[in-house]
Every structure is written in structure tokens, then in C-alpha cells.
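This report concerns only the one structure given below.
Of the protein chains in this complex, one is absent; all others appear in place.
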Amino acid sequence: MKRTMGWNLTLAAGLGFFVALVGLPFWWVVSGSFKLPQEIIARVPTMFPQSFTWQHYDKLLSSSDYGTYLVNSVFVSGLSAFLTLLLAIPAGYAFFRLEFRGRETWYRVILLAYAFPSIVVLIPLFTMFAKAGLVDTRLALIIVNVAFALPFAIWMLRSFFGSIPREIEEAARLDGGPPLTVLRRIMIPLTAPGIAAVAIFAFVTSWTEYVFASVMILSDAKRTIPVGFSGIIGQYQVDWGLLLAGASLAILPVVIVFALIGRWFVTGLTEGAVK
Amino acid sequence: MKTPIRMLLAGSMLAIPAQVFAAPVEVTLWHMEQPPHRVERIQMLIDEFNAANPDITVSQEPQNWGEIYAKAPAALAAGTGPDMLFAIPDFAPILKEMGALTSLADFVAELDAEHDFVDSTVEAYSYDDGVWAVPLYNMTLNLWYRKSVFEEAGIDVPASWDEWRAAAETLTADGRFGMGLPANKQLYTDQTVYSVMVNGGASELYNEDGTLRFDNPETVAAYDFYNSMMEFSPPDATSWTWGEAEACFASASCGMVMQFTVISTYENQAEGDAADLGVAAIPTKDGSDDNATIAYANAVMLLSQEEAEREASKAFIRFLLQPENYGRFLNMEPGLFMPVTADGAEADSFWNDPVVQEYREQIETVIANGQNGKLFGFTSGRVFPAIAAISAQNVLAETLQSVVVSDMAPAEAVTAGQARMEDLSR
Partner (left out) sequence: MARNPILALAFVAPALLFLAAILAWPLVSAFLLSLQNVRGVGTSGQWVGFENYRFILTNGAFWDSAGLSLAWVLANAVLQTLLALAAALILHQKFPGVRVARTWIILTWIVPTVVVVMIWRWLFSTSGGMINPLMMQAGITDRPIGFFATPESAFATLVFINSWRWFPFIALMMLAGLTRIPSELYEAARIDGAGPVRRFTRITWPLLAPTLTVLLIIGTLLSFNVFDIIWLMTQGGPAGGTRTLPVLIYETAFRSYRMSEAATIAVLSTLLLMTFAIVATRSLARSGDER
């Protein structure tokens, strides 16, 4: 496919715009985290660091439990993603394939879950969890996160199942496979990229969640990264260097994860099923 | 936090004193001093206390001021709250309304006899025939500047509002702002606004009978003056909290700021030249020298209902206020937290800190300025429960925003502010 010069220029300009829009803030944060304090708050900020120091990272890692927060975040997000899939795959398949009364209605009811302002849920849920002994447990966060991710996950999965050619599925069914086997043997492997994308969606939803994590968790040892991060912002003083280092370290794990599996997320979203 | 087994233990301890040594009483402390180095310092003191008191085990869980207003009541209602919780004056009434507090008048009297509290710090927690928390550290706003900058601009430390404005105007030059003043709907702005109010004869929010007297000419004059200073403050001041003001001062973008302290930021993130750092009392309207300021005393509340846990908590508080420990506790943030006791203000443990030593002159000024400290809604014994909502909604700051952001006339904004306070008291 040939493109004209003008078109190429437009494309390059657009690309440049988005690279700057997404990339620059991160460059400033990460490069800032290596600057000396004086340079960070200087009246004329520098695009490229004029100084270099590890002091903010030193301080962060020596005096706060960042490692613990990280482990908690990975644990909560990982399990949330897993449980979301466990509930969403059968539901997504059923909404796509199985026929039952009120299928469309129920499908829409699930999306209605997003019509609740999550703030509404906060206090009643706290009371409910307190009665069940779940306050200050990571399980409480997992439950909340799954509830947040589930409706969208079901919606995405249904459309991924929908992209599988009917003939493949029917062939499997004619061979006498019950739906569960068809789902397990045929549909899940075929939609693996889509399922991976949904898992990443659920993971990120829970990775970034702040309000519930900050209220439901009482003890420091069970905090997740976002709450731990907000903790290094003192009430009366701001140590910008420490904040930038904290921000960089909060970004780092997902960046690593994305460097490894990010490609699948995109292909999963765009293709959904193995063609 | 209190498992049934532990409650059983607590109960059995009361019944059979011999069992006391068998299981240590466990008490939890929630505080909002979350930055890592503060947590570390508190842990150090806790470890010492636990080692010296084998029958008690104290543990801490740092929390965030942002969520504690929702979290503490929810946790208490659900029975998962702490035994000790740090407080600021407007936070205590909320828990008191819930019925979570019992008066600590006797305990505070005992500590007062031993250490002699600064009166205003106890006053902020004394109302409804009780004292609801034990003051722990004091914070007062002061005017911070660089001596060299004043010298260069040829100005003296301002004593009156007119001089203050003139100084701010002179200092506003070459990309620098003369006076960094916040206008955010946030606690910091409440504090700065009130500090101007108390120096303009508008310290009382209430009449003796509990009716509001916020809407008066002195208040209006204070808002008018504050508003006139805003043109010398950076344009993002409407979103400022303490940190931005400090950063503005540290980067020399602000000539003066009104702050509890700038010492540790100045020391660590700016030039750190103690001889050049100036601190003064907040100017009075007419230039007289009876300067006042806001005194924001932080305190600790006891939330446990069990006698054993309450006694254990009290033992820990007694330990903290001992002069040999108290200074180290305050210096979890050197230069920010000021002593609330007379013997604490003289304690070696306080003055021995290297940063405190370096800035001794400034800190002595801050302590002296704090002698005439007041807090809105907690003055002259005229304290009424609605002050909690008035504080939490930052009505003083909200009123300022009406003037600064919405261009309302000060008199009109103050009238609206009082109406808002009345609405919140309903």
C-alpha cells in the first residue's frame, strides 16, 4: 500500500504528538527521581538531569516497606485476575452460546453493576466485611476488585467467543462433547489471547485501585502499592524526590510485566481468538 | 483487632491478677505520621517501651489523614478500631459524638501536674465537662523569610498588615512572588486565614451563648486584607497544601511564606544556611506586638473500652511525655513538632538533635510565638460540637475562595460563610 508524502507527514506528526503526550510525563518523573533535591524544585526545571543521585531510592527502600506493598499488590491483583476469569469465562460463554430465558436481560443487568457510584458501596461493604471478619484482609480487596472487573470481563469474553467461527464449535459438538468439554477443549484454547487480555484488564483494575484499598486495610503490612505510595506523602511536608522515586518504583513492576506480556494484551484485544 | 480469645484473656486478667504476667496486654496505636522516617522514630520509642514493659505490647499502624475521617468511625462501629488514635482538634468531636471517648480529665490533670501543659493545647480538647484527648505536640504558624533577601530588598521584618503588604509588593519581582499564601479549600488555608484573623481581632467564632459571630467587621477586614495579598502569591495557590508552600519557599520562588516550619525542607532540599533563615511572628493589623497565631495541637485519644488496655495505653503515653523520651518523639520531624509541656521545652532530648541545634534560634522563636496560640472554634471555652463539621468542611477556606476565586465582596462572602456554618450546625 502506497502512501503519499503528506499522509506520511501527518502520520509522523500524530505519532510524535502521542509519544510526547504519553512519554514526556514519565520521562520527567523517572529522570526527576535521580536529580538532587535542589534541582527538582529549581525555578527553571531541567529537561535532562544535571545531577545524579540514588539518595531518594536509598531513603525509600531503607525506611519504607515498599517490598511488602509490592508483594501484596501482586498477590491481590493476581488472585483478582484469576477469580475474575473463573467467574467470567463460563458466564461469557453462556451469554454467547447457551439459550435460556432472559438471557439478554441478564446480560444487561450485569453491565448495570457499573451504575453504582462505588462510593455508595464503601460503608455498607465495610460493615458487611466487618461482620464476616474480612476487614483488614487481602481477601476483602480481591472480592471488591473482582466485582469491579467482572461485568466488563464478561462483556469482552462474550465478544471474543463470538469471533470463533461457528463451524469449529459445531464440529466439536457433533462429536458428542458436552458444553463444558467444548468450552474447555475448544473454546478456551482458541480464545487464549482474548482471555489473556481480560486477565490483564482485571489485573490492572485491581493494581490501580485506591479508595477501597485505603479504607478496608488497616495494617501497614497488608497495604498495596497505591496506598503505600500515598503514605510517603506527609501531611505537612512533601519530599518531591522521595515521591518521584516512589512513583517510579510503583510504575516499574507493571512496566516489566508489560515488557514481557504486553504484546499479548494488544493482540488479545485486537484478535481475541486464534484465527 | 480484638479477637474473642484476646477479649477473654483481657477479661480473665481482671478477674485473676496473677494471670497478668502470663499474657502481655496488646495495644495498637494509629497515627497519621506516615512518612517513613517518622514511622521509624515512633517504632524506636515503641521498641524501648515494650522492652521496659514486658507486660505490655504496643504496636503501631500508620494511617492517612485523607481517609481517617471515614475509616476510623467505620472501624470503631465495626469493632476493629485501635486502642490509641492521634487526633487534631476537629477530629476528636466526631469520635466523641459516636460515644467512643470517655473523659481523660483526671489523667490529663496528673500529666499536667508533672509536666505542665501549654494551656491552649489542653483547651482545644476541653469541652462538655471533659478533656477528650492528651495533647502531644504543638504546631503554630509563623512567617518565614530569608534574611539576605530582605536585606537586598531593603525591607525590615513587617510588624503591621500595611508593612506586610508593602514587603510582599517589594519582594514580588524577577519571577519571584512576594508572599506565598494558599487559597485552597483545605486545612492549610483554614490555618493561614485564621492566623490573619486572630491578628486582626477576629479570634472568636462563637458568642458565649453558642451563636455564631463569624460575620463581624474584623473578620471582613481580615478577608479583605488576605485577598489583597493574593496578587503577590503564585497563581496555583488555590490548590496549595503545606508542601507546595514549602517548595515555593525552598526554591526561592516565594519571598515569604506562612508555615509551621520550613526547617527540614530548607535544610535538605534548599541551601540549608541556618544563619540566613528568618522567622517572625505573624504581623498584627495595627503593628502592635501582641501577635497571635493559630496553635494546632495534636493529641492522642484512648478508644479502648477495656480497663487493661486503657491502663496500658496510659502507660505508653506517660512514657512518651517523659522528658528523656519526649524530645526524641518530637524530633521525628525536627523543627515541625513543638513541645506542649514546660519540661519538654527544656528537655535535652529535644535540643540535642543536630538539626534542632543548628536552628536553635529559629525554634526558640517558634516556641515563643506559640505562647499566644489560638484555634478557631476552641477559644475562651466557647466550644460547640458543630465545629467539627465547620472544620472538616473548611468553611474558613471556602469563604476565602468565594472572595479570591469567585470575586465575591469580602463582606458578602463572610455573611455567606456564617450562613454555611449555621447550615452545618443544623
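Labels for the chains are A and B, by order of writing; each one numbers its residues from 1.
The rule is simple: a contact is a pair of C-beta atoms (placed from the backbone, for glycine too) under 8 Å apart; a residue touches a chain by one contact, two chains touch by 3 or more.
Every value quoted in this text rests on a predicted model; they were computed, and no experiment measured them.
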Touching residue (missing chain; options A:Ile154, A:Ile186 or A:Ile217): A:Ile154
Residue among B:Ser239, B:Gln305, B:Gln357 or B:Ser380 that touches the chain left out of view: B:Ser239
Hidden partner chain, residues of chain B it touches: 66, 69-70, 73-74, 76-77, 94, 97-99, 183-186, 234-239, 244, 247-248, 250-251, 253-254, 388-389, 392-393, 398, 401-402, 405-406, 424
Positions on chain A where the hidden chain makes contact: 1, 7, 11, 14-15, 18-19, 21-23, 25-26, 28-29, 40-45, 87-88, 90-91, 93-95, 97-101, 103-104, 106, 108-121, 123-125, 127-128, 143-144, 146-147, 150-152, 154-155, 163, 173, 179-180, 204, 207-208, 210-211, 225-227, 229-230, 233, 240, 243-244, 247, 250-251, 254-255, 258, 262-263, 265-266, 269-272
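Going forward, only the chains that are shown with their structure count from here on.
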Residues of chain A defined as touching chain B within the complex: 37-38, 40-43, 59-60, 63-64, 122-123, 126-127, 130-131, 135-136, 214-215, 218-220, 227, 230-241
Touching residues on chain B, where the partner in the complex is chain A: 1, 30, 32-40, 61-67, 70-71, 74-75, 77-80, 139, 175, 242-244, 246-247, 250-253, 260-261, 264-265, 268-271, 333, 336
